[in-house]
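Input: one structure, supplied below.
One protein chain omitted, others in place.
Just so it is clear, A and B label the chains in written order, and each chain counts residues from 1 on its own.
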Amino acid sequence: MELREGLLYSKSHEWVKEEDGVAIIGLTDFAQSELGDLVFVNLPEEGDEVTVGEAFADVESVKAVSDVYSPVSGTVSEVNEELLDAPESINEAPYDAWFVKVTDITDKEELLTAEEYQAFVESEQE
Amino acid sequence: MGSYIPNTENEQSQMLSEIGFQSMEELFGHIPDEVKVKDGLNIPEGMSELEVRKSMQKIAGKNRVFETIFRGAGAYRHFIPSIVKSVISKENLLTAYTPYQAEISQGILQSIFEYQTMICDLTGMDTSNASVYDGATAAAEGIAMCKERKRKKAMISATVLPYVLETVKTYCFGNGMELVVIPEKDGVTDVEFLKENIDKETACVYIQHPNYYGNLEDAENIGNIVHEAGAKYIMGVNPISLGVLKTPREYGADVAVGDGQPLGLSIAFGGPYLGFMACVEGMTRKLPGRIVGQTVDHNGKTGYVLTLQAREQHIRREKASSNVCSNQALCALAVSVYMAAMGNEGLANAAIQSTSKAHYLAAELEKIGFAVENKTDFFHEFVTKSETPAETALKALEEQGILGGYPLDDHRILWCCTEVNSKEEMDAVVRILKEV
Partner (left out) sequence: MLVFEKSRPGRGCSMLPACDVEIVLPKEKDKRELALHMPELSENELSRHYTELAKKSHGVNDGFYPLGSCTMKYNPKINEDMAALPGFTEVHPLQPAHTVQGCMEVMKETEEYLCEITGMDHMTFQPAAGAHGEFTGLLLIKAYHESRGDKKRTKIIVPDSAHGTNPASAVMAGYSVVSIPSGEDGCVDLEKLRAVAGDDIAGLMLTNPNTVGLFDKNILEITNIVHGCGGLCYYDGANLNAVMGTVRPGDMGFDVIHLNLHKTFSTPHGGGGPGSGPVGCKECLTEFLPSVLVEGEETLSFVKSEHSIGEMKSFYGNFLVVVRALTYLKTLGREGIPKASQNAVLNANYMMNKLKDLYTMAYDEVCMHEFVMSLSDLKKKTGVSAMDIAKGLLDNGIHPPTMYFPLIVDEALMVEPTETESRETLDEAIQVFRNLYEMAEKEAESLHAAPVTTPVTRLDEVGAARHPVLRYQFS
């Protein structure tokens, strides 16, 4: 499982990168490998409100669909529309394949560091 | 009693005892007595095949089959090439289930891929699904697929087939979409009403072309109004008309739907028919139901699979936008065979002959006091109004073995002609009605 330093992680397997009050959100390498080959992404629209712990997007493999949960509450300021044409980039480079950027953050769940997340995933797998 | 159980009573007893049961009663012993049927089912005794055949033939004999039909209103008798029946009787296709196991279902999957291609070609649209139940459910599903978070109002013209309107109303009662019926004006959609009532909450506008009365709608203009409001434009079309009339694509539609029955399916007292649905590329993933896609196998050989399945109910469950599970595969096959057998010229010819004959009959009826009400151009259906009560006129025709048009009220009749109606038959109608 690949991790990237400098990112924070949620227990529902999203990564978050915070810069100047903007949260960039994506799916972790662990999540993409569990989900298998992704074939489609449903994304929110710019201006949508997202809420901590609630689904804001979903990803489809051939025979399953899984929700992607928001680790923060705020407003979607940008959507990575490239994912719509190339959902495979989530499998290939999960930490570059961001889903949304969120601003006006009002709430945030307790996020894990790379080491903590690794320990969490290992404990889950036992 | 007829039976399709191969195992004899003796074999059944042996099988029971091999797995530790004395009797059928014991096998069902775990079912609580209080819910069990006590004295058997109160239905007739079973019959031999010969008896069943006679019994069903007797029932069929109580129906009247009209040699000549001038009635449409949603079910159209067209010519059906013999090859259609031959193909849909092939048992490997007839008795198969939905093609979940692609490796042994390439025939069915390929036939659906070909059907999708033909429907796209006929309507001018980019993507077609594998079909739904019929034209009315296709209309209802077409409207539902346009629902957006901020647009939950649908508008539908009053000039669509009554069954389409009623089915759409029922679906909206279920899914909670607001439905506004655009009134009819002079036999077509009231465009002024549409302009005044379309708004930012309008998800889509549905019109039928040619409409219930056979009239051609001002389809291009309506499309422009719909798109200016940012809504989706759905056109319900008679597929036969597309042999000669402009396609939904050319009128700017986002979604095209209709009943495939005229393309090789018998009228059959209303079913089974087929609903076709096609759309522009950007809406592909909103199409309900099954879709077949082309791909390759492990050796690089071309093959076909059910695809985009994660949109569907068996994966999305309560998040699916439609519960459609099956398609009308065998009807889709019939429609494909029909289009292939007719070819480009045959399709155009069926359309041209249908409209030509309707115009001939309309002109002849006009001469004997059945005034044609259509103020705009019509395709293969038209409405007459007469002093003679509709009932009297239709009864006179019925006595001569002709099923006349459909009575809309006491004095108005909706007529339909197709390529199967000969000049001789039409002249007979005029001759009979002249004497009423």
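Throughout what follows, a contact is a pair of C-beta atoms (placed from the backbone, for glycine too) under 8 Å apart; a residue touches a chain by one contact, two chains touch by 3 or more.
All values reported here derive from a predicted model rather than from experimental measurement.
**Student:** Going by the stated contact criterion, tell me the shown chains that border the hidden chain.
**Tutor:** So, spelled out: the chain left out of view touches A, B.
**Student:** With the full complex in mind, choose from B:342, B:372, B:413 or B:433 the residue touching the hidden chain.
**Tutor:** Only one listed residue reaches the unshown chain, and that is B:342.
**Student:** Any idea which of B:189, B:238 or B:327 touches the chain not displayed?
**Tutor:** B:327
**Student:** For the chain that's not shown, point to the residue among B:11, B:148 or B:410 touching it.
**Tutor:** With B:11, B:148 or B:410 as choices, the missing chain is touched by B:11.
**Student:** Using the touch rule from the top, list residues of chain A that touch the missing partner.
**Tutor:** Within chain A, the residues touching the omitted chain are 37, 39-40, 60-63, 87-88.
Criterion: only the chains that are shown with their structure count from here on.
**Student:** If you average the CA atoms of chain A and of chain B, how many Å lie between those two points?
**Tutor:** About 44 Å, centre to centre.
**Student:** Could you please specify the touching residues of chain B with respect to chain A in the complex?
**Tutor:** So the residues of chain B in touch with chain A come to 285, 308-310, 315-316, 319.
**Student:** Please output the residues of chain A touching chain B within their complex, sorted ascending.
**Tutor:** Per the touch definition, chain A meets chain B at residues 39-40, 60-65.
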